[in-house]
Each structure stands twice: as structure tokens, then as C-alpha cells.
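Every protein chain of the complex appears in place save one, which is left out.
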């Protein structure tokens, strides 16, 4: 299996789906040149400027137009540039995209994929570092996935594009250059199928996207002291694979939930709730959560690191869950 | 103590604070005429059109301008018309209002009050019925309160206006005509102080805004079968009075959390997490949640009722928590 | 189409909207319909004129005041009324309501509870037509108040720079709820903004359905030919309150009284007379047919079943979760 970066795996997914279905087109700012993260590079050359549309800086019109196109036979893939800027198209995502099928009484589908490059990394500052998936978790009508590896990136993006419903794909910015094996061609990962990234008997650690990588580092550190954590990656939050999560908890009886966004009101609260609902009696200890501090993301590297979830934080939470000194 | 409607209590708060501090001004759409809910009626006559500003339909400019005014000495009170339309000013709330003080390194305050008429009621349809507070719970830099009674409405709004930080006041639309005793003049309710709306020994029911009223109805129904629920109203979600919640749970050992918005990713998940953190060992049964279904709010009364949390749902959840047949 | 035929058609359409809106007003007042209702009484000339300039396979994105737009686009009166009743037979199966009437098959891509939201949607519909190599056109309706929201700017610029087959139709009725046009809008008109985007802008008397038709037809022809969008501003008058039940303390009663002198239906009748083809019998038959259709539609709605509570959970996804 070839090794690709996460970014190139996404590029391959776009390329394959555009070749497969001419209704698929891309729209965003500066995507013709592959800006800002290289994911769309070479696609304008391959498919023409008509299918790789460099839009004006008009997020509301970019997303809104894609909603209009989706309801009239096209399958747009929208590049949000930075997920932070979804704030500039919030109405289009929430009131038009997510709700219209339902409010139309099911008259048509809205097969739109919204690519959301997000997250903390490289001191990009408070307007370019946010995790915004919690907003959309509370917005019925959207499916959400967050790939953590190059293979998942390809498989989930391809699935998202073929889905007849709106899917938001959250791509953690710092993962774009991470490499891993990626199946060639037809590689589809269904939404709602979690993946155990590392098995372990002691504690279930639930994490998505870049937090999976951080959790895997924590797993190595903990393995050194004989603690085996199981890293479970839900891969999609809507739909959510409750069964796999519950099965893991039934084995470990202890749970740590890791997320990159702020703790208060974060997706971890929802996951904690789901686990509790599904496996309350299995829990031998209170659930623990590791999340960003409840502040915007600051600029200076020292501060940025101070607010972000770190390996050390996961290690401490796992130990706490096991009743050990943190 | 005079009886006032919730709407008139808010009106009194605005009137008193405008009289008290000339830096306070109101801005929104059609507020001069007191539209849409009558909360601002008479204020233009009392304080002049310069302090009760009828803006163009330009939500981004309404909120954005208020942020600019707040950082240069004014204390704007923004009327969002319907909280749903905050989607049209999401960047201004999230990236400008919530973050700027922090990102400026604390150079100035942003004393802005954002009034958010929200929620389900009277078949207003999917674009005029939403609970959006969960988005802002995950947005550090904002304080959030949700008054449930006329007295709380007055006391919390007055406090919000005097607060040097941004405060979002979520006013459930259906409460505007509910009446209750309201203290005259200087009546301030600090943020972060929960209120036990009805004491009870068996189950703690946590609810805000209109859900408090529904929970109180459920309390009556349950009292008839000898079950005494304690209805605790956090009143503000940021800051959150964890102590009062935990103390109640320490008495009842059982918790039902009620919210008006969709279950998945809702504020109830956060509250469940907080309760678990604070009182895991006190819990004799899994927490239960009552929330809206995970769909947009439909139009037809039958459908609207079907998706909304009802007294019957709370009663069933309480019984389930007690191990009784629902 | 020759003018007599067109004028007669427009008369029929405007009459149909007029009578439907009047009936809705009365039914709503009688408590038969839940929710909020915004009527287009007085503004029917705009809907009629625009609708007549479109093909069945063209598209429209609409507003909270959209009943007339829907009917003029070939919408079903039965399914409209049933939706306003919140019945299972409504065009949105009772999930939408007045502010969210939609009929994708009729090319009516939704009223909208969010002002100005339809303009970006229309750009995408136009883009879709372009990419699918059809010559379909999309009209985006919006009010004078809605023209002050940002998506107006983004959409008009996008359509202009990409030469999308979109016609932006502003119904300027002088009011945005309680706010007078001039109090909220700089520049004196909406159409004044067109030149900044290098696109044609045209003001038209919105109460003259024939004039609206002419202006729209020209803009549609241009759009179909690939020459890009136009901005039309139809000046008209809102006879009712902003919403049904609006006490209207903010406006002078004489305004509507004067406005009624420019009734688009009367003006069409006058035009038919001037063309020498007005026929009392035809008018009577048209009136009767219109009322008969309406009676039937109301009866249909009344007799239709309510949705079932369990229906509330359907229609969210094409592929429901768990399937």
C-alpha cells in the first residue's frame, strides 16, 4: 500500500470522486492554486477551472451557492479555507443546508460536502485555530466526520462526497503532512463505524483527528509503566458508533475522552453522556476528560501549548481514572 | 411586590439601566416600535431615537458595530430579534466579541449585552424556533444566562448590562407573557447563582428558562403520586453554580436534566458532565436527559409538540430514574 | 406572446393570488392556520409579471412573503393551503409552513425565514444550470429591507463576476416591518447599487404587471444567453401589516388608501379595456373559476389529515442514521 500524506490522501479522494462523477465540483478561496494546505493542488489542471472554482472572498455566497447547486443536481465540495470562517457562513450551514431537506418535507437531498480545515497548530492565532465541531453536533441535519489518519481521510472524504446528505469533514490542519499507508482506488469508510486504533485492556481513550495521534503517544508512554490503553476513534460523530464505544468500555470499565476544543460545551460532554447512557453500570470510575482550556487559542507557542491538550494531560487523566497519583 | 410579565420585567430592566447610565444604548431591528415582542416598547419615547436605534436589517453590522462601540466607552444592548439570526452575525459574536479582550491581552473590556429571544412556540417554524445556547457554551469569552421567571428576567438583565464582559441573555419567547412578582428598582441577580425553584427530596431536575415552567408542571403531576422532585434552575450557564447543583444531587442522588434544544450536543450533555465530575459517587442511578428530538423544529402544531420536551417526558424520565415503570 | 394574451394571463394570475391571499387572511383571522403569515396583497403584480417571464423549468428562490411567488411559478394552490394548515398533504408535509413553502418540482426552491438567504442559493442554482449546460434561469426575490444584508452583496458580486443566469428582483414596498425604506437604506434606491457591480439595473412600477413582465423577460433573455445577472427594483405597496395581526402604529393609514389606487389587478383590467378586449363575461368566469379552485383547495386542506406525531422524526436525511 502506498504511503501518502493526509493531505495527499484527501487530494486523491477528490481526484477520484471528480473523475467518477461529473456532478462533483469544488468551490472555495484560492483552491485552484492549492492554497492554503495543498489539498486541492493539481485539480484545476486535471479538471478545469469550471470544476475547481476560485471564488471571491464571500463565504456566505460560497456556501449558499453550493446549497443551491446541491438542490438542483450538483454535488459540491466546499473548502472552508479555515473552519473558523464558517462563522461567516453560519446561516447558510445551519438554516439553509442542515434544515432544508427536513423543512421541505423531504423533497430533495442536499449532497454537499463541507471540508473544514481546523484546529490548533503553529501559532496561527485565535482566528485560525478553532475547533467548531460542537456547534454542528447540536445542529440536526448534518453528518460530521473527523479523520485521524491518511487512510481514514481518503475513505471518509470519498464516502462524504457520495453521501446524499450534507457531510462536514473536519481535517485537523497539523495532520496534513502526517504520512501513512493509504489504499489505492475504491477505499470507502462508512460513516458511523468507529475504529480501535490501538487495543488495550485498562482504559478506553476516546479521541478523534489529531487527538488520536496524541493519544497514541500517550499510549506508548503509559505502556512503559505497564498501563494498556485502548484508543478508540469514533471517526464520525454523526452518525456515532455507540456500539463500539460501549463494547470497549465493557472491557476496560474506565474512560478518558480527549478533544482539542474547549472543555465547556465541547463534544466530549456529549460523548461522556453517550457512554454513560450506554454503559453506566460498566463504569468503575468517573469518566475523565482532557480538552483545551476555556479560552481562545493564544499566539505565543508557550501559551498555545499551555491551553492545548497534551500527552502529559492524557497520561495524568488515565492514571487518575485508575486511581493512581496523576 | 407588583406582578409583571416577563416582557415587562425586561422592559423595566432596560428602562432603569438606561436611566442609570447614559452609556447604555439599545440597537436592533424595529425596537423603536417594540417589535417583535414588546420588550423595548416605550423606550424610544423615553430616551430618544439616538439611544434606541432602529438599524437596517444588517445583523453583522448591528453586532459588529456594538462590539466597536463597547470597546470605545459605550455599553450597547443588542436585540437579536430572534436568536436564530445570530447565525447572520456569528463571526461578530464568536471571533470579535468573545475573543477580543483575551487576544488583546486584556487591554479593554467589552461590556455588551446580547438579548436572544429564542425557542419553540406557536408554530413559528424552523427558522424562528431554535435553541442556540450550546454554540456559545463552547465559545470561551461569553457569559450566558437564561431567565425563567419575570423576577429573574429583570435581575439577570440588569446584572448583564452592568457586567463589564459580554453577556448573552436567552429569553424564551413563550415566556414573555408569563406573569410573576418582580421587585421594584434595584434588583440584581448575580451571574453564577442557581435557584432552587421547588425543593424536593427524590430527584433533582435541572432546567432553565421555559423548561423550568414545564418541570414545575411535572413536579405537580409527580407530587400527586408522592414523588417530590427538586427543580433547580442554574439561571446562568457561564458562570455555572456547580455547588448548588452538587448539593442538590447530594440530597437526591438522582438527576434529570431538561433542555429545549436538540439532545445531541446540547447543553444537557455539559451539565451531565459537570454533575458527574462533581458528584459521581452520589449518583444512585444513571443521569437522565429530556431534550428536543434531533430534528429542526417543524411547523404543524402536532409535529412541533412531538419534537419538544413535554411534561410527560419529564415525568417518565423521573420515574425511570427512580426505577419505576415509565 | 402578444400583449392581449399576456395581459389576460397576467390578470388571471394576479386575480388568483389576490383571492388566495384574501382567503388566507380570513382563514388566519378565523384561527384556522397556525404560525405567522405575511401576505402579498397589493404586491401581486410583481409575482405575476415575473412568473410569466419564466419557463416551468426555471427556478425561483423566495421570501417570507412568498405565497404569490409560488402561485405565479405554477405552484399548487391545494398544497399551499394545506401547508398553511399544517396538514400532511401540504407541499412540505406540514413541516414548513407559510415562511417555508417549497416545491422543488415546480422550480420553487423555497420561501425563507431568513431574509436575503435566497440570493446566494440562486447563485448556486444559476451555477448549477451553467455546469449542467442547460439554459435555465433563477430569479431571486427579496425585499427592500433584505437588500441591506451582506449576502445581497456577496451574491450580486458573485453572479456578476461569474456571469450567472440569475435575475435579482427586489420588491420595494417601502417598508421593512416597522422601518421605512429611507431610514434604513442609503443611496435612495436599491437599483442604484447595480452599477457598482457593472450589471444592468432597472426600476419598474411593480403595480404594473406588464411592465414587470417586460423588464423581467429582458433580464431573463440576457441571463439565458449567458450574459449574466440583472437587478430589478419593483416599486410596490404592502396593503396589509407586516404580518397578519400587525397593529401598524408606525404608518399612516392614508398611505395604503393611496396605494390601493394603484391596484395591480385594476390596472390589468384597465389595460385589457384599453386593448379593447375586456369582456365582462370572461371576467366573471375567471372570477368564478378562481373562487372555485380556491374553495376546492380549502376544502382539500380542511379534509386532509394532520401529520402523525411520528412523522416528526422523518425527512431529516436521505440515508437515515442507522440504515
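When the chains are written out, they are named A, B and C in that same order, and each has its own residue count from 1.
To be clear about the criterion, a residue touches a chain if its C-beta (ideal position, glycine included) is under 8 Å from a C-beta of that chain, and two chains touch if they have at least 3 such contacts.
Everything numeric here is computed off the predicted structure, so don't read it as measured data.
Undergrad: Write out, one label after another, the shown chains that touch the chain missing from the document.
TA: The undisplayed chain, in the complete complex, is in contact with A, B, C.
Undergrad: For the chain left out of this view, which of B:65, B:87, B:204 or B:308 touches it?
TA: Residue touching the chain left out of view: B:65.
Undergrad: For the chain not shown, which residue from C:152, C:175 or C:317 touches it across the whole complex?
TA: C:152
Undergrad: Which one, B:17, B:79 or B:92, makes contact with the chain that was left out?
TA: B:92
Undergrad: Would you indicate which residue among C:188, C:276 or C:310 is in contact with the undisplayed chain?
TA: Answering carefully, the residue with contact to the hidden chain is C:188.
Undergrad: For chain A, which residues reach the chain that was dropped from this view?
TA: On the chain A side, contact with the omitted chain comes from 29-30, 32-33, 35, 54-60, 84-85, 87-88, 122-128, 293-296, 298-303, 305-307.
Undergrad: In the whole complex, what residues of chain B lie against the chain that is missing from view?
TA: 25, 50-51, 55-56, 58-61, 63-74, 76, 91-92, 95-96, 100-109, 111, 140-141, 143, 163-165, 192, 238-239
Undergrad: Residues of chain C in contact with the chain that isn't shown?
TA: So the residues of chain C touching the missing chain come out as 148-154, 156-157, 160-161, 183-188, 192-199.
Note that only the chains that are shown with their structure count from here on.
Undergrad: Taking each chain's centre as the mean of its C-alpha atoms, give the chain farthest from chain B.
TA: The most remote chain is C.
Undergrad: Give, as an integer number of Å, the spacing between the C-alpha centres of chain C and chain B.
TA: 36
Undergrad: As a quick test, compute the distance in whole Å between the mean CA positions of chain A and chain B.
TA: 30
Undergrad: Using mean CA coordinates as chain centres, what's the chain A-chain C distance in Å?
TA: About 40 Å, centre to centre.
Undergrad: Among all residues of chain A, which ones touch two or more of the remaining chains?
TA: Each of 91, 95, 102-103, 140-141, 238 in chain A touches at least two other chains.
Undergrad: Note the residues in chain C that touch 2 or more other chains, in rising order.
TA: 92, 94-96, 100, 112-114, 150, 316
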